[in-house]
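Presenting chain A:
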Amino acid sequence: MAKDSIVTIYINEKEYKVKEGQTIMQAADSHGFKIPRLCYHPKLSIEGACRVCIVEVEGMKTYAASCACPVAEGMRIHTNTKELRRARRDIVELILDNHPKDCHTCERDGNCELQRLAYAMGIRHRHFEGERKHYEKDLSSESVIRDPDKCILCGRCVRICSEVQKVNALGYAHRGFKTVVMPAFNAPFSESVCSNCGQCINVCPTASFVEKNYTQELFEKLDNPDIIKIAQIAPSVRAAIGEAFGLPPGRAMHGELAASLRKLGFDYVFDTQFSADLTIMEEASEFLERLQGNGPLPMITSCSSAWMKYVEHFHPDFLPNISTCKSPMAMMGALTKTYFPGKIKKKPEEIFSVAIMCCTAKKYEAARPELMVDGIRSVDLVVTTREIAWMIKSAGIDLVNIKPQDFDAPLGISSGAGAIFGATGGVMEAAIRTAYELYTGETLLDIELASLRGFHGIKEAEIVIDGKPIRVAVAHGLGNAQELLAIAKKDPKRYHFIEVMGCPGGCIGGGGQPYATANSIPLDEECLAKRAEALYAIDREKTIRRSHDNPDIQRLYREYLGRPLGQLSHKLLHTHYGAKLPRGIIVGGGE
Partner candidate 1 sequence: MGDSVTTNQPIEKRPRKQVEYNIILCSGPSCLHNKSSELYTEIVKQLEAFNCQSKVEIILSGCLGMCARGPIMVINPGYILYGDVGVNDVHDIIKGHIVDKTPFSQKVIHEDHLFNRFYRVFGDVKFFGKQMRIALRNCGIIDPEKIDDYLSVRGYEALAKVLTDYSPAEVIHQIQDSGLRGRGGAGFPTGLKWKLTADAEGEVKYVICNADEGDPGAFMDRSAIEGDPHSIIEGMLIGGYAVGAKKGFLYIRAEYPLAIKRLEKALTAAREQNFLGDNILGSNYSFDIEIRLGAGAFVCGEETALIQSIEGERGMPRPRPPYPSVRGLFDKPTLTNNVETWANIPVIILDGAKWFSTIGTKSSKGTKVFAVAGNVENTGLVEVPMGTTLREIIFDICGGIPGNRKFKALQTGGPSGGCLTEDSLDTQVDYESLAKAGSFMGSGGMIVMDDTTCMVNVARYFLEFTQNESCGKCTPCREGTKRMLEILTRITDGRGEVKDIEKLERLGAMISKASLCGLGRSAPNPVLSTLSKFRNEYEDHILHKKCTTGSCQAMLTYSINDQCIGCGACIRVCPVNAIKGIKRNPHTIDSELCIKCGECMKVCKFRAIDRV
Partner candidate 2 sequence: MKNPLEIIKVKRAEAINRILGRGYFSTKRVYVGMATCEIAAGSADVMEIFQTAIKNGLVDVYLSQKGCAGRCNLEPTVEVIEEGKIPVKYGLVDAGRAHEIIERHLKKGEVIEEWVIQ
């Protein structure tokens, strides 16, 4: 079957030429139709479960699911008959009938695919109401709350977790009306292999998966005049938060965020991009040490918290390869409880350190005991892009039109290298910029590494440093990471340095980013590309584009830390990881 040959089909009696091998849905989409759909997601396998996208095909006894059924020569399709409209309506009503009636107080109110669909199908009254399922919420995880009552069993979470992330933390249990999505053996999420990446939240059409919400706790802290409230903002938050305010993706809003957070009550607003620069200083130095024979290669980045938990469950054999550097968030946290209180003559206990992250897994990371410094948590609370957007809205702050402000010193200035951390390949690009110079003493001139940008699952590059070829690889999404590790396992000498980001596209596609709007789909690659471009633009516009050129970084080492990998660095900026139970099972490929 040649994929580019053309077949003639008829949709609602009109003739169309479409590509053979397409599904009815794809063919219809390209000719001005938009068949209603629910469980379908272009990045995931075809489930055919919700049956919302049914169409009539002449000669077929039953309706065809347009997402699954391929076109065929001469096929006569009807997408909008009276009977179909009624069937679709009834199907959506059946989903609604087994779904809580709490739209007004639901976290997805106004941004729920089921709600939108029910409205569009014209469901204005109920015919078939009856029993609703009820299961307890799983509140055990630091990051992700699972509420089976809101689940409509579209299976997107199961598919993204198994197909894209290859974590397989979720599956179906029970039959019939009692069917429910849960981790194996109904283990609490916190005791499962869940990496906390939050991609289930991103793809969930309803509020069956949401992050653990800390907005009320944060409001209370912000109201407390006796503590110093410090915020740090991850690179990717600025690239996406505009979407939560109705702006098209791709507008970087760090100035607006800094101004808004001050209005919200933060005393200091720092930039995680600063600590990203710091991470690069430490990580590049660590890499060079390992390259010189003082540690196993390939070295693998550790900034992604979902990735780290995944490694601990699935690949503990690679733990020696993992960089000991803390993530930028944790480094910033450590500085806000050590270096910075010293500067303002406060005790660490008086500081409340908040991280605003594009990520749900960071909530889990912040609670890791091994990240404590002298017995206190370095990051007290993590809120996602979505949570901070709600807070800004509820506090009546006009993020979109506010006059931008700068971040606070001394943890607010960053290089362009710190900005691109948010996109897949960015950490590697930033690290190479610095490692090259640290090693050779010369400045790397061609600093934009195109081969490490974009959304290929696994990207490879070779950089010659002082005549020595250094082979690096980048993976984003845990499924790609699993494949990359398999390659590295088979051929241990193939790579020197590997970057992994747990989420598709890197942090810009994190589990804490704004929900897809009515006209987009979750994890749309175009949207991700625009968010990435916002970060690359920040980098381009900076005069300082290498972490080691950041004057405040230089000052930090001069005044406080001493040198990268020094004694104080080791105490504040490095950590360790350990194998975790339950052990993850690698399904398909990988080994």
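Candidates were picked such that all candidates are chains of the complex that A comes from, given by their letters.
Here is the rule we use: contacts are C-beta pairs under 8 Å (C-beta built on N, C-alpha and C of every residue); 3 or more make two chains touch, one makes a residue touch a chain; residues count from 1.
Here the structure is a predicted model, which means the values were calculated and not measured.
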| item | value |
| --- | --- |
| Identity of the candidate that touches chain A (this complex; choices 1 or 2) | 1 |
| Residues of chain A that touch candidate 1 when the two form their complex | 46-52, 54, 61-63, 65, 67-70, 86-87, 90-91, 94-95, 97-98, 127-128, 130-131, 152-153, 155, 171-172, 174-179 |
